[in-house]
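Presented below is the structure to which this report refers.
Moving on, here comes chain A:
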Amino acid sequence: MNVIALVLCFVGALFFFAGTVGLLRFPDTFCRLHALTKADNLGLGMIAAGLALASGSWLVAGKLGLIWLVTMLGGTTNCYLLAHALFAARPNRAPDGESV
Partner candidate 1 sequence: MGNVYVILELFLVLNLLLGLVRVVRGPTTADRILAIQLFGTTGVALLLVMAHRMEMPSLRNVALVFSLLATLAIVAFTRLVGVTVPPATEAEGRS
Partner candidate 2 sequence: MTPMAWALDGAIMIVMIVLAVRLLLVRDLYRAVILFVVFGLFMALAWVRLEAPDIALAEAAVGAGITGVLLLDAAKKMSRGRGEEEP
């Protein structure tokens, strides 16, 4: 059981690393937004699942699941707000982009 939990945790950490590399290496802000919000929330879910397995208590597992849900909700809100503000403020495509 503990081995499965550790493997889940480290796979989650790899997802976090993928998100960070995406934040550093992608050329555009939208690409970075895309990489970060998905990979990180998936990694957090896997780490939470691994820790829930390792803790061996239903109460702790439920709390970890709720924390994951709140973080995903916040991440979604952030992603939408940021992308909307960026898309509305883009510099040179404003004249032909009015139908959006």
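Throughout what follows, a contact is a pair of C-beta atoms (placed from the backbone, for glycine too) under 8 Å apart; a residue touches a chain by one contact, two chains touch by 3 or more; residues count from 1.
Here is how the candidates were picked: all candidates are chains of the complex that A comes from, given by their letters.
Being a predicted model, the structure only gives us computed values, none of them experimental.
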> Here chain A stands alone, and the other chains of its complex are listed as 1 or 2; which of them touches it?
Replying inline: 1
>> Under the stated contact criterion, what part of chain A meets candidate 1 in this complex?
In response: 2, 6, 9-10, 12-13, 16-17, 19-21, 23-24, 27-29, 32-33, 36-37, 40-41, 43-44, 47-48, 51, 54-55, 60, 63-64, 67, 70-71, 74-75, 77-79, 81-82, 85-86, 89-91
